[in-house]
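Please find one structure pasted underneath; my questions will follow.
The complex appears here minus one protein chain, its other protein chains still in place.
Right after this comes chain A.
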Amino acid sequence: MLKRVLSSRLAVLVLLAAIIAVVPVLAPSSFYLRVAALVWIFALAALGLTILTGYAGQVSLGHAGFLGIGAYAVAVGPAKLGLDPLLSLLLGAVLCGLVAYAVGRPILRLKGYYLAIATLGFGLIVALVLTSESAVTGGPDGMQVPRMVLFGWRVSGVSTWYWITGGALLVGALLALNIQASPSGRALRALHDSEVAAAGVGVDVAKKKLAAFVLSAVFAGVAGSLLALMNGFITPDAAGFMHSIELVAMVIIGGLGSVVGAVVGAAFLVVLPQALTVLQEYEQAVLGLLIMVFMILLPAGIVPSLRRLLLERAA
């Protein structure tokens, strides 16, 4: 019974919606709302990796590259091409999907470490292009992102972006949960454990991996667009290597393959650095130590480990 509730799609969505609804009530100032909105944005990007890495077992160390493409789409589109920001966001997502398709086809043949390094290279290239094409991107100094206008309404203010990002996260969580419980999701999880056996029952392994890669890139791209639109400013740092690593760390700390885990992992890596600023120069050291302690105590990731404890207690 408890197991069924814990694994039901509706329960997960209701839980997330409740958390998103409650945070503004508890937040003492708009600063907290802003941090929470950042959590939702990074959680959305992490959900893409939940599908790619969590379900399908394929590592990407370059997903911030897609974050960067999405972010610059809503900056360059309106500023240089005169496109509508919402249209730019959609085009950015499509571009991420196309780039992922083109990049994924050759590199997804690689496995394990080799795939990790190939995706790392992809991320570095995106960051390099964003930095060096300064005529279009403003170079290392970054560029302003025009305010989004929806049907004559200027989208601004922390609380507005809080609800937009929270809504986007819910949609992303719904899609990730849909995939998990579908024939495609089963195929992805199967090839994670054994590609040869998955192919043996008719799973087109290369095609399924590519679909997961494209989808995860679109998730990261939309998250990047939201990040740029909310901040009103973007630098090539968004596509940087550290962000790629953070995204991977989020899904692993939260729990590989768990939708709630991706959100918890994002919260961990977005909120903790903010909370630890009181420690000043020790901030980074304490953050690193906490990551180590959590991985030692909850090796399967926070959410799956707690879930197992809960089920054992109930049994």
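Definition applied: contacts are C-beta pairs under 8 Å (C-beta built on N, C-alpha and C of every residue); 3 or more make two chains touch, one makes a residue touch a chain; residues count from 1.
Going forward, contacts and distances are computed from a predicted model.
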Identity of the absent chain, which is to be given by its UniProt protein name, from "ABC transporter ATP-binding protein", "Adenylyl-sulfate kinase", "Anti-sigma regulatory factor" or "Fumarate reductase flavoprotein subunit": "ABC transporter ATP-binding protein"
Residue in contact with the excluded chain [from A:143, A:190, A:247 or A:262]: A:190
Options A:15, A:175 or A:306, residue touching the unrepresented chain: A:175
Of A:26, A:135 or A:201, the one touching the omitted chain in the full complex: A:201
Positions on chain A where the hidden chain makes contact: 175, 178-179, 181-187, 189-190, 192-194, 196-205, 208, 211, 215, 257
